[in-house]
Structure formats: structure tokens, C-alpha cells
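Of the protein chains in this complex, one is absent; all others appear in place.
Note that the chains take the letters A and B in the order they are written out, and that residue 1 is the start of every chain.
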Amino acid sequence: MLETPYVTNYLTEHFGEEDYPTIEGYERVGGYRAARKALTEMSPDEVIELVKIAGLQGRGGAGFSTGMKWSFMPKDTDRPKYLVCNADESEPGSFKDRILLERGSHQMLEGILIAAWATGASTTFIYIRGEYAYPADQMERAIGEAYAKGYLGENVMGTGFRHDVRVTRGAGAYICGEETGLLESLEGKKGQPRKKPPFPAQYGAFGMPTTVNNVETFSHVPHIVEKGANWFRSFGTEKSPGTTVFGVSGHVVRPGLYELPLGTMLSEIVFEHAGGVPGGRKVKGVIPGGMSMSILPAGQLDVPMANEFLHERKTMLGTGGIIVMDETTCMVRVASVISYFFRDESCGQCTQCREGTGWINKIVDRIERGAGEEEDLEVLLDVAGKMEGQTICAFADAAAWPIQGLLRHFSDDFAEHVRQRKCPFAESFEL
Amino acid sequence: MPKITIDGTEIEASEGRTILQALDDAGLLMNGVDIPHYCWHPKLAVDGSCRLCQVEVEGIPKLQIACDTPVQDGMVVHTANDRVKAAREGVMELLLINHPLDCPICDQAGECKLQDYAYDYGVKASRSKEPRRALKKNVDLGPTIVFDQERCILCRRCVRFCREIPKTGELAVFNRGDYSVIETFPGTPLDNDYSMNVADICPVGALTTKDFRFKIRVWFLEEVAGICTGCSNGCNIHLGVANNKVYRYVPRRNDAVNDTWICDAGRMSYREIGAPDRLRECMVRDESGRLAPTGLDRAIEVAAGRLRRLIASKGAGVIAGLASAHATNEDLFTFRRFLSALGSETSGVAVVRGKADDLLIKEEKAPNGAGAREIGFGDARTVVDRISSGGIDALITLGHDALHESLLGSEKPLADLDTVIVLDTHASELQRVAHVIVPVRHAAEKLGTFVNVARRVQRVVPAVESAWETYADGEVLAKLGAALGLEGFDGSYDARQVARDLAAANPAFVGIDLDSVGDTGRLLAGSAASGAER
Partner (left out) sequence: MVISKQTRSKIDAVIAKYPQARGALLPALHLVQDEYGHVSKECAVEIAEIFEIRPVEVMEVLTFYNLFFDSPQAKHHVYVCTNLPCSLRGARGLLRQLESQLGIKAPGETSDGRIFLGHEECLGACGYAPMMRVDGQYHEVLDIEKAKRILDSLGE
């Protein structure tokens, strides 16, 4: 069993309770009341309006308004409508969805039911990354329980509403976390992102109107329906309400999960909750939102973890995966690991991404080996710039930003490699 | 009709077209408005992945790919400002980091879009110091195509072509990211009736035809507009000519006929032109019964003498004419006039039929069956039947298609004829029975027109001259007519004049002459213009 979060709030409050992943355990603490309320007391539009007012933002990385997204689903259509739960969590530094699937299975299913009611979706496809074998099995169990109880199927909770949920397992491709790459994969194809428009709300899974939401996004929904928008807004900031489950990894005393309100200071999470860097060493840099977001240097950690503040520092909340690096860390090695990952995971469609990720990785590795030249730093920035904003999906941006961030804040590390013609960080993590 | 402004010029576009399509429709793409592109092809589905065609659309913050951006009324597009140029250079530089710099040994050099665009869109020396991807060279993809994975820029035109046009789908991209490669399934080679088109649409030297590779540098080739003579579709082609030799056929775009494609059989039919079995000299059968070489004048004299003798003894009714669907309208119209002036009552056009598909390949394996019929040649069966019933003593045949099993089956039914006069491009069993043989020109060697299956009149012009003496069929017939003293025959033949005479004589050809027909052809009068001929 996964370790439960060090700090819990409404999402993860009961994650330590052994029977919480079962439908009995979930209902014992009030589970499925919100779905019943939505399906019997609220119109779909009222649910959408409520989620809009609550200000719930997608927790998968892009941070788009969930209520808005739902409202894009066509209302008067005979075509079947689908929901897709993006459980392809693959962003390095992110490991929250895994526990939300394993421990909060019914919480998420309840969120799905409410979203289905709001959008008129007939089926939800939960796309779980292929490596998450246990979470997938657990979700299947939970879905089975929900069917047995009449919470899924032809006549949900006796309301006449029909909803089915299916689990699809991915097969190892980061790009399937991109919503249209996911849709392609769900349809049995290579996970290559689609050109947009058309957007999924018009042409989504199997060509039908589709809304894609992240695991955590769905998980917030029952709480909003049950306790209201104002209650939800009592957490977080004006623009970024609610909590989120931060994952802290890297050089900290207590790596793990922390459910905290959005807007919690990054420094508070790193130093207080996660216990700071072990061995009395200092922090060098922190990636605040999963590996595709730009790094922040030690001096910039006094920033609230919400997009409106992080944008000012040219980075984003992303998935809330916080990766902490101490003073021994060689940032060229960091760049090497990051660029290798993006090279490996590019789907290969767009020129800039396919070629740019490979080139960046090769340059960074050469610099790390001590064979870099001064002009290489310029080339790196230039190539990253050419990848940004010019491709079918945001993967190329995600590959470019961390390199840009590392060069913005740690260009000295790169320059030293070039000057000394070797890696000057003897104590850095092994490459 | 939405109007869009591109680099300050307003153009009218059709509803629902993309920027590239609108420019293509207007004939401006790469012909006034340069938006370089790799993955986009006018006849294939939009892929949107090479990202080279990015343009700035006012009001949209990010650059947009012109291949996938629908036009909207009032749209203002910039295709050459600094931002667009920088993006383009970026794509070009990235495409070149892994592309081998083997242009000196690459067969595509000279018609390589990577080379062209690198030159046109200002890529300076590569900044890449990294080793290039090492991939497979000389991959045998199938009977017709060789693939160089290292040169491939993954535009996937070939993959889409196989899926969308012949619908055989042999090719796919395996792996992902910069490990992506085009592959076939083991044991399922690229092998379809249109496979060689992938070499044409490959913007680089990754896919080359086994037939053409290493034959000649393309910059030595003169591209002459012509028509494929392999079937009645009349696919538009360029004949690649150097040193008076045709090295290849490549499809020439004509949206009404063949889009941008040609079948492999048609493409390979260029080999007929210089084939060893081309007839190279006039021949007459001597007293010993052997064919002996001679000059044209002597051949005409012998032919005329034999015909004159027959007419004197039995009348012209025993003379039959077999037209060829390989002959031009001008040849055929001359033949028609010749037979009428002669008083022959038996004629027809021999057409070999074969396999057809719903793409380009048509049943009639010759370019001009429709023209021959329009000019008044009926089914060759009439001729065959009269020969077998013994009513014919002399046959003048253009070509040897009548030997096909569906007609004569062999030269044997002609063995007892008094006179067989053959005008042909290639040797055949007719040599066993012919009394006079005159070598005539291949379509690549003469001026004239054909009428395709959809009644489109299309022109061929002399692309090469045979190294030996050959004559247009019409020219031979004109001389023979003069030798026989036929009315209206003075021995001269001018295809342009014959075309005008045909237009005057036959209402279907009204208004059509060798100039007005142009490079893309014109429909016969009274034909409904449609895409159905495709």
C-alpha cells in the first residue's frame, strides 16, 4: 500500500483508512451523497454553473477552468457524448494521481458520475498509464462495486440516468497524457496528438463530443457539489481555489505527498512540510510543477504555488510535482536527464520537436562531457526558442521550457563546464 | 467567396479551403507566393507535421500552418516577414541536422526540396556538431523502390499516399520521436500498381526508383510535356530527355486527368521508345520471299504498285484498313481520308483491352481509341471477320494490336493475303506476313493529339528524334495516297494543318487545334466536363 500523504485535507482525509477504497468504506464517510444530490436535485446546467463559480481549475497541468470545459460540450445532439479520465500520469515529479486512483477510487468515480450528469456523457473511459497495474486493478474493482450497487449502469441510483465506465490501459508513452494523444491511443492508434481544431468537445473519442479531465480534477467535484462553491473557495487563492496534492521529490528530508491549498508558499512546502534539504546542505533550485516546468533558483522560492504568481517567475504550477535539488547538483546533468526524457518521449510528428529534442540532448551531453563550446549555450537557447509554440501540441514547449529555465538561472553551471572542459560538480548525483 | 489578403495581394478563395489550397487553386503557390512545404501535398490528406508552411495570420498570436488553416473572409496573411522567415529557417535547420550531406552522390540532387529550400530560405552552415542518426541505407522496399532511411525527413507523404491513393497501405512509421523510421511489414513489400509515385512525392532522396536511380543527373534532363500512351486515360507526363534519349516519365499534374499520379506500367512504358525491337528501316519482301531493307520511296513504290494492281483486278473493296489506337488523331484522320479516297469499305481500329481499376488504369491499352472512333473507325472485328471470310486481299495496318488474341490471335489469318502493308513502331509477328513495312514514330517523337477515355483531346510533341529514319503514320499515308494518285493527296503532311482540317470536318473537334489544346488538353465539343475521367 502506498504511503498516505503527510498532510491531508478534504481530498486525502480518509486515505489512511483501510476500507476507504471499498464502496462501503467510502459511503461510511459520506461517499456518493454528492452524486445523489446532483442527479436528483440539480440540473446539469446547475452543476456546471456551480463548478464554474467554485473556480475549479484542471489539475492535469494546463489549469483550464473545469466548468468552462464542461460547458463546451454540445447540448442538443443525438451523438453519444463521452468523458475521458486522464490517468496517464507520467510527468516526472508527479505521483499524486496514483494514490488518488488507488485510495480515492470511489471519490473519483463519484466525480465522474457528477461530470457525466453535467455533460450528458454516456460513457467514461479511464485511460490509465500501462505501468499503473495496481491502480488499474483497483479501479476495476471499484467500478465493479459501483455497478453492483446500481451507481453505474442503466439506471444510476434509480434516476434513469445511464452511465458506463471503462478502464483502458496505456502502454508506455508520455505523450498519451496530452489529451488528443490520449484520445488517439484510446482509439487503438499511436498516441500522436491531433491538430486542433476540431477540439475534443466537438470531435473527441471515437469522433464524438468528449471532455477530458484529470484524475484529481474529478476528485474535487463531489466535495464542491456537497459543500458548495464558497466552501471550495475558502481554500486557495482568489484565482486558484481549492487544494491540490503536491508531490515533493528529490533532495528533501520527507519526500512524499502533501495536500495543501493552492497558493501555499513553495518555500513552506519545501522547508517546513518536506523538511528541507538533508545533511544541512542548501537548496540550489526547485522545479515547481513537474519536470516540464521551468526551474526556480533558491532565491525565488518565496512564491505562492498558484499560476497567477508562478507565471510572473516564468514557470507554472503544472501538476504540482515539486523536485528539489541541493547545492551539489550539476544543472547540466539535470538538463541531460530532462532532455533525454523529452527526446525519448517525443511522438515524432512535428519537425521541431522530433529533431529539436534530440539535438538539445546531444548538445547538453557534449557539454557535460567537457566537450562544449561557448556558442553551444546560444544554440541551446535558440533551438529551444524554435521549438516553443510552433508545434501541434505543447510537448515541444514542455521540452523547451526547462532548458530555457536552466539556462536562465544556471548559465554559470554550463559556462563552467565549457571553461573547465569537464563537469565541475564532483558531488553531484551520478549520471 | 471569402477574400483573403496574402502579402498585400487580395485573392479570392473558395469556401472551406485552407490557405495553401486557396493559393494552389489560384495557381499562385510557389508561383508568386512562396510557402515552402514538405508534408502537405495537394492530393493527400493534411498532415500538418513538418511545420514548414507556418505563416502569420493577423489577429492570431501564434504562427499558423498554412496547410491546415481554413481561409476566412478578410483574413490577412503574411508569408515572408521576419517572424515567418525565422520560423522557416528554424525548421530547415532542424531538418538538416540529421540529414546526410551526401548530395554529390544523391540521386535526388537537382530536384530535392531540402536542397532547394535550404538554398532559398537561407540556411547558413549547420551549427550542429553532433553525429547524425545512423540508419539503414539502400533498403529494398519492393520491386520498384529503394529507400534511404537516413535521408528521410519523415514528412510521411509516402505513407499517406499508399493509404489514400492505391489504398494498399504498405508503409508506416515505426517507433517514435527521433527514432521514427518508415518501414514495411516483414514480407509485405511496397508493391502496388502505383508504387513509384512515392519517389515523385518524396521531397528528398529517400525514396528513389530502381529504374531511374544513378541513370543521369536530373539537371541534364529537359522536361517535355507529353502524354502517357499506356492506356486510354492519357495521364499527363513529363518526358525526361537528355542527349536525344528519354530517361523517364514522371507524372505531370492535371487535376482533370491524373491529378499528380501515374501508374507504374505507364511510367515504365518510356522504355518502348528506345527499345531494341523498334523498327529501324523500311522493308519490302523480295522475289525470294525475304524481307529486305529499303528506303521509304521504294517502300511506297512497292506498296502503291501492289495496291494499284489489286484495285485494277478486284477493285478497292478488297482493301481493308486497320487503324491503331496508338496513332494520333492527325494520323488517323489522314488514314480515314486515305481509305475513303481509295474506295476501301472495310476498316476498324484495333484496341487491346486489359485490366482496369477505379483510379487511373483504363481498360483500353492505347491512348487514342476514343479519337479513332470519333474519326470514324469502328470495331476491328469487322475487319477480322471479313478477312476470315475471305473477302479481303490487302490489308494496310497501323501497328500490330490486331494480333491480340481478342482479334486475329496471330499473324496466320493474314498469311494468304495478297498484300500486307505495315506501318509500325515495333517489330511483331506481322513481319512474317508483311510485304511492306515502314517504321513510324512513337508518340514521343511526333506532334499530334489523342482523345482520352473522357473525351479530352491532349497533345504530344516531339521530345526526341529517333536516330534512324522514321515517319509519322500520316506522312507515310500521304505519300502513299499521292503515289496512288488519290484525290486530295499531294504527298505532304503537316500535323498542324491536318488538325485544322479535322476541326473543320468533324464537329466534335471544332475549335481544337494543336495550339489551343495546350499542355492540359481540351474536351471534345459536347462533352460534359467532369472529374469522372479520373
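Worth a mention:
Heads up, the rule we're going with is that contacts are C-beta pairs under 8 Å (C-beta built on N, C-alpha and C of every residue); 3 or more make two chains touch, one makes a residue touch a chain.
Small disclaimer: the values here were computed from a predicted structure and weren't measured.
Within the full complex, the chain left out of the display contacts the shown chains A, B. Considering A:P92, A:G111 or A:G276, the position touching the chain not shown turns out to be A:P92 (whole complex).
Looking at A:G160, A:G188, A:G280 or A:G299, the residue that reaches the missing chain in the full complex is A:G188.
As for the chain not pictured, it touches subunit A at residues 3, 80, 89-95, 97-98, 123, 129-134, 166, 168-174, 185-191, 206, 208, 247-251, 255-257, 287, 291, 321, 323-325, 329, 333-334, 337-338, 341, 344-345, 347, 429-431. Think of the hidden chain as still there; on subunit B it touches residues 169-176, 183-188.
Just so it is clear, only the chains that are shown with their structure count from here on.
Listed in rising order, the residues of subunit B touching subunit A in the complex are 46, 48-52, 54, 62-63, 68, 86-87, 90-91, 93-95, 97-98, 127-131, 133, 153-154, 173, 175-180. Put simply, subunit A touches subunit B in their complex at residues 173, 175, 190, 195, 343-352, 354-359, 362-363, 366, 373, 375-376, 379, 383, 386, 389-392.
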